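Of the protein chains in this complex, one is absent; all others appear in place.
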Amino acid sequence: MLKVLFFARIKEQLDCGALELEWQDAVADLDGLQEQLCAAHGDQWREVLGQDNMIRAVNQTVVDGNRALRDGDEVAFFPPVTGG
Amino acid sequence: MLKVLFFARIKEQLDCGALELEWQDAVADLDGLQEQLCAAHGDQWREVLGQDNMIRAVNQTVVDGNRALRDGDEVAFFPPVTGG
Amino acid sequence: MAGPLPMMTVSVQEADFDVAQLQEALRSGAQQEGAVAAFTGYVRRSNEQRQVESMELEHYPGMTENSIAEILQQAAARWPVLAASVVHRVGKLGPGERIVWVGVSSSHREAAFSACEFIMDYLKTRAPFWKKELGPDGGHWVSAREHDTSRAARWQGGSAQ
Partner (left out) sequence: MAGPLPMMTVSVQEADFDVAQLQEALRSGAQQEGAVAAFTGYVRRSNEQRQVESMELEHYPGMTENSIAEILQQAAARWPVLAASVVHRVGKLGPGERIVWVGVSSSHREAAFSACEFIMDYLKTRAPFWKKELGPDGGHWVSAREHDTSRAARWQGGSAQ
């Protein structure tokens, strides 16, 4: 099982804050997971998740580029942060 | 008339916080005033006012080096500041 | 750093805070020693010509606290920090309300200032908070500022002070 979270503008654009995905080889890395989500949900998701400044985090740590995933990981997609 | 003020360690060492001096040509500049004070009060004053890091202010503005004085001026002698 | 470990606290909360109380708590954590540099951020009343009626602050629970704790540890590794605290509000806030407080206690005032500014710069670019401004024209997610990224980047590489 993978837990996938979306925040802020991304959450609104996808109208989805969180989902769970059965573990499978196709989601064994971040790029694979993203492709799987886009294939399942359509062009709107492909456009939103493909945005240039999208940030991806695995287990609450920001990841640059691709990264292998393991069953039980928590993955998050969010825009650049604007707190403080 | 000149008003002369001493602060902090200087005030303690001279046992004097303030004095007034009749206006006269001999005190027409800072160095003249200081010499006049030392001549009147003796070696202890000469030693204290001659300290390397002595700061002199005229009318509440710090002065580097000598400066002409005018009747009515307020002159202050004090050590380096340590507030904040 | 030598000496006892700095006291570091992080709070993500909906409630408002009192800066005097936070500062007292920070001082207690530093055995009542050290000067304090502090920063308070507030909700803007207008932004880019848009009137701000209220603001929604969203965050990533768990990651927020962890990322701020990491920022504080980095600051304590660079400067002689006695204590450091961050309080960041989330939820709905009105114009002019306090959003964030960062306080740093140190025996050296330059360390207190530098660590406090460092923490703010990293908070702005690393901690997962997002601001949405609500005004007469609807909601508007605040954009990240390139300027904030470059402020944070200047701490990398260079000397610690």
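Descriptive notes on the structure:
For clarity, chains are labelled A, B and C in written order, and residue numbers in each chain start from 1.
Here is the rule we use: a residue touches a chain if its C-beta (ideal position, glycine included) is under 8 Å from a C-beta of that chain, and two chains touch if they have at least 3 such contacts.
Model, not experiment: these values are computed from the prediction.
Partner chains of the missing chain, restricted to those shown and counted over the full complex, are B, C.
In the complete complex, the residue from C:Ala112, C:Ala127 or C:Val142 that touches the missing chain is C:Ala112. Chain B meets the missing chain through residues 5, 7-9, 53, 57, 60-62, 76, 78-84.
As for the chain not pictured, it touches chain C at residues 18-21, 23, 27, 32-42, 44-45, 96, 109-110, 112-113, 116-117, 120, 151.
One rule holds in what follows: only the chains that are shown with their structure count from here on.
With centres taken as mean Cα positions, chain B sits 74 Å from chain A.
Chain B and chain C have CA centres that are 49 Å apart.
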